[in-house]
Each structure stands twice: as structure tokens, then as C-alpha cells.
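A single protein chain has been omitted from the complex, and every remaining protein chain is retained in its original position.
All chains are identified by letter, namely A and B, in their written order; residue positions are counted from 1 within each chain.
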Amino acid sequence: MNARPSSSRVDTAFQASLVLAGLGVATVLAGVAWEVLSLSGEALSKGGIGFLTGTTWDPVAEEFGALPALYGTLVTSAVALLIAVPLGIGSAVFLSEMATSRVATVVGVLVDLLAAIPSVIYGLWGLFVLAPLLREHVQPAVQAAFGSLPIFAGPPLGVGYGTAGLLLAIMVIPVITSVSREVLRAVPDTQREAAYALGATPFEVIKGTVFPFARSGLVGAVVLGLGRALGETMAVTMVIGNRYDISASLFAPGYTLAAVIANEFAEAFSPRYLSALAGLAVVLLGTTLILNAGARLLVRRVKGAA
Amino acid sequence: MSLASILVPLPDRSPPPARRVVTAPPAAQDEPRVAKMVVDSLSAYYGRNAVLRNVSLPFVERTVTAIIGPSGCGKSTLVRCMNRMHEIIPGTSVTGRVLLDGRDVYGGHLDPIELRRRVGMVFQKPNPFPTMTVRDNVLAGWRLTGTKPPDADAVVEDALRRAALWDEVKDRLKAPGASLSGGQAQRLCIARALAVQPDVLLMDEPCSALDPIATARIEELIHELAPSVTIVIVTHNMQQAARVSENTAFLYMGELVEFGATAGLFTRPADPRTEDYITGRFG
Partner (left out) sequence: MRMDAAEPAVRLPASPRLRWRRFVNRAFRVAVFGAVIVVLAPLVAILGTVISRGAPALDWDFLTSLPKPVGETGGGVGHAILGTLILAFGGLLMAVPLGVPAGVFLASDRMPRLGGVVRMCADVLAGVPSIVVGLFAYTLLVLPFKHFSALAGAFALAVIMLPTIARTTEEVVRLVPSTLTEAALALGAPRWRVMLRVVLPSAGKGVAAGIIAAFSRGAGETAPLMFTAFGSQFLSLSPLQPIAALPLVLFNYAVSPYDDWYAQAWAAALVLAVLVLAGNVVARFAMARRSP
């Protein structure tokens, strides 16, 4: 027993306040989920599954269907991952397996800077540099080559699913790169040496032992990137084209869950309208919560195993 | 056996036909023996820091050579230079020659990835591939390099038998490589190295992470393998060196202090430093 009970009481109070702070963090997360869910209650209960499958978004008639926004979110994220996964994991391989430590430090800092640029600046650049570039040079060229494919149909507007996906790719690459790099670093060198000693080339070492060892963590990195892509708001809002519609063409304008909320929330005039927007947020939040929790577990598994 | 009787094939000699395989029955000690590998004036560096200085040593074919010395003396670096594993660490360099069948492995005639198939390696800590099954671990040398042995089952069984592991794992070849005990895992690593039919097996303190029983098992295995493979074993355990090896080299601070028949080196060391080390005065 402590000889100075007063000090031990302070200790207990100190520990209790730390625990409370920890619980506070958990409470904030629970609060976010609870508030958004309760605000959306009306739209979700009245709309039911129709809220997810409906394609009309008419605030005046109070008819709310989330499908076009959900579709836009999924398509842009898919395009983003298609581009970002090979580039992001490739860069991580460079950083952890090939670069000297000085080069790796410099490139790592640059990648982190890319992650730190505010998304509204990405949006600005996307709107005034990337979109015109795509409209005037890339999209016509793609159409000339593959114009018959429905995913490249329609007039080249510069804004749309494809542009948003490309911009998202640039934004999620740093996430995928830095998490993958951590995961690859957690692969013990003894694994690499074992493979080298059997006469494997560096590529065979990476493909045959490093990747399998790190697999679940790499999946986690990709899923974290996906989480960022799904929830990204400003940049997408600025280049998606903001048309509430479903199109097969990547050149067509569309909408995403986050973009609808961003554009319409401040002027939502009725409780029903507000509730429908909160419903979109619930869909978004639910998806990202599950993805993030799962991804963290996967990453932790690799880092714990090493 | 005296050192003078070791035939060191010279590099300009056409090695494979000249090499006479001498299976060494204990009685035939005076017959000339062929050096499978020769380290010649080898220095190795981390950056500008020399960890090995001008080491020259022969490794007699189909015998066990032990390399002993206090930690940090360069024994691991020495074997890592012999299959060019030293150079996978950035900033390292090597000067001098390492001959395999009389030809310098740094000379450019042999890609390191081929060299490493002929000169296998077993590490301090057992490092089976956890994502592969026992069977796939044995075949890893083939699989990783994208090749297939003519008869995979036979290769697996032969390698595991030579590593004295077959009876213990023959019923769980599909189990994950990480499911074996430490001693078994190390023998699996030996089987993995043997499966690609190396001429030389480098063992870098293969027992340092194992308990005494598992250690005894590995030492027994080294004896069994000696007639078919040239073995180089790094150990900080002098008793182990005395038990398993025919020749012993004593390294101290990156330099070769003494090399000779194990029995002689341990009973009548020529150099006072060797004597200090084997009598436990330092290290």
C-alpha cells in the first residue's frame, strides 16, 4: 500500500481522467454515427430500401432516391483505385525495397506533402488545369481510338466520372503508398534473405516472399485508400459535373454522395430534405466505417506478425 | 590430414574435368583432397569499415569446415561473401576472390542468382516462409525462380529425408511452414536449401536459436550430410565446432588467425590468440 494515501488518490484521479479522455474519443465517434443516423431517420424509414434504389432526386416533390449518387461514388472510387493501386504499391516497393535510405527519405517526404495538400486545392487544379487538359487533348484522343466503347461515349466535357476518378487517384496514392511502405517494412529481412539464398532475383524475392507475407496489410492499405476516395468531397464536387444521373460513360458528368451533401445541405429547406441528405451521409459513413475498421485490422495483423 | 595435402585448383585450370571426387573414408587421410571453395585475399566492407581483412582459406570438398571466433569477428560476413549475400545490403563491398571449383564467383562468369543455387545457405534463425506449406517451402527454391523440378514429390521426399525431417512431417506436408517447432523449422530450412541440389551448404550459426536437443539433432544431420555436400558452419560454440568439423578456422577482428585440422587446432593451437579464445580467456 502506498504510504501517502492523498498521493495515491491523486494517482487514481489522474488515471481516471486519462480513461475518460480515451472514452471521450470513442464517444465522439459514437456521437457522429448517432447524430447522423437520427437526423436521417425520417428519410430512411419513409423511403426504406427505395431510398437506396430510387433514381430521382427532387427536393420540391420531396422524392429522394440515392442510387445515382451512390453509383457516382462507387464508379469514381473504382477508377481511382484502378489507377492508384499499381502506382501506390509500386512506389511503396521502390521506397522499401530499392531506394537507398536517403532517397527513400526524400521521396517519402514528397509523398507526404502530396497527402497534405488540402483537397480544395486539388479541386481548383482539377477544375482549371486537369479538366481542360482532358477535354482538349486526352478525351478526344481516347475517343478517336476507342470511341465505340460505351464507357468513352458522349461529348468530351472535361468534367465527369473519369476526371473525378483520376483526381481521386492522385489524392489516394499517398495513403496507399505510405501504409504499404509501412507494411512492407514490417516484413522481416530474414524472409528476403531466405529467398535470395535460394537464387531468386530481387523481383522474385518481392513477388514470392515479400508480397505474400505482407498481403493482408497491402489489402488494408488499398482499403484505406478506398475509404479516402469514397469520402472525399471538395475535389470531387468541383470536377464531377454535378448532374444527378447514371451514365455508363466515364466522360459523362455525374454526382457523388459527398458532393450532393456539400452542394445542397446549406440550402436544404425542409426537414424531409435535410433528412434525405443525412440519409446519404449514413450510406457514406456506414461504408467508410466498415472499410476503415476492416483495413486497420488487416494492417495491424501484418505489423503484429512481424 | 595436413593442410599441405589440400589441392587448391587454380583458376586457369579447367576445373570440372580436373576435379577428382574423393570420397573420404577415415582411413584415406593422406590422399590429396580437393578444395571445393577457396577464399583468396578476401576483404569485406560495410561502407568504409572493413569487417574482413585479407582472409584466405580453402574449404575441402565433402567435409565440414567450422569458422569460429568471438562475435563481431566477421565469421558471418565471410560466409555471406561466399554466396554473394553480403552485397544485398546497400553500401557493402568486397575485394579479393572467392573460388568455386577454381573459378572466381566475383569474376563475372556466374550470376549471383545462379551462384546461390549452387552454394546454399541456412540462417541463424529458422526462416521458413509462413505463407507456404511445408511442401512448398521445400520446393521454394524452384517455385520462387519460376522453375519446376521434373518430379516434385521425389524432390520433396528426398530433401526432407536428407534433412532428417521426412518421418516427422510426411503426414502434414500441407500444413503451413510456420506450424513446425524451432528445430523442425530449421531442418525444413535445410531441406529447402538441399532441394536445389547445392554443391556447398553455408550454415550461419544454425543452432543459435535452438534448444540443446534440437541442436544435437542438427549436428547429427551435419554428420550425415557431410559425405554428399561441402559444409561450412559458422558457430560461436567451440564444442560444436569440435564435434562436427574436420577443419576449423579461427577469425579474430576480421582477420584469419589460424586454420587447421580441428583436432590439432583445439589441442595444439599455434597462435596465442587462438589459445586464449579456446580456453575462454576472451570472447
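Keep this in mind: a residue touches a chain if its C-beta (ideal position, glycine included) is under 8 Å from a C-beta of that chain, and two chains touch if they have at least 3 such contacts.
Just so it is clear, the model here is predicted, and its values are computed rather than measured.
Visitor: Using the touch definition from the top, which of A:58, A:112 or A:136 touches the missing chain?
Guide: Going through A:58, A:112 or A:136 one by one, A:112 is the residue touching the chain not shown.
Visitor: Among A:134, A:198 or A:284, which one touches the chain that has been omitted from the display?
Guide: Touching the chain that is not displayed is residue A:284.
Visitor: Across the whole complex, list the residues on subunit B that are touched by the chain not included here.
Guide: Residues touching the hidden chain, for subunit B, are 12, 14-16, 103, 107-111, 113-114, 145-147.
Visitor: Residues of subunit A in contact with the chain that isn't shown?
Guide: Spelled out for subunit A, the touching residues are 2, 4, 7-8, 10-11, 13-15, 17-26, 28-29, 31-32, 35-36, 38-39, 86-88, 90-91, 93-95, 98, 107, 109-114, 116-125, 127-129, 170, 173, 177, 201-204, 206, 224, 227-228, 230-234, 238, 258, 261-262, 265-266, 277-278, 281, 284-285, 288-289, 291-293, 296.
Keep in mind that, in the parts below, only the chains that are shown with their structure count from here on.
Visitor: So how far apart, in whole Å, are subunit A and subunit B when each is placed at the average of its C-alpha atoms?
Guide: Centre separation, subunit A to subunit B: 50 Å.
Visitor: What residues of subunit A sit close enough to touch subunit B in their complex?
Guide: By the definition above, subunit A touches subunit B via 100-101, 188, 190-201, 204-205, 208-209, 212-213, 215, 305.
Visitor: State the interface residues of subunit B toward subunit A in the complex, per the touch definition above.
Guide: Counting only subunit B, the residues touching subunit A are 83, 85, 88, 90-91, 113-117, 120-121, 123, 125, 127-132, 140-141, 143-146, 189, 192-193, 196.
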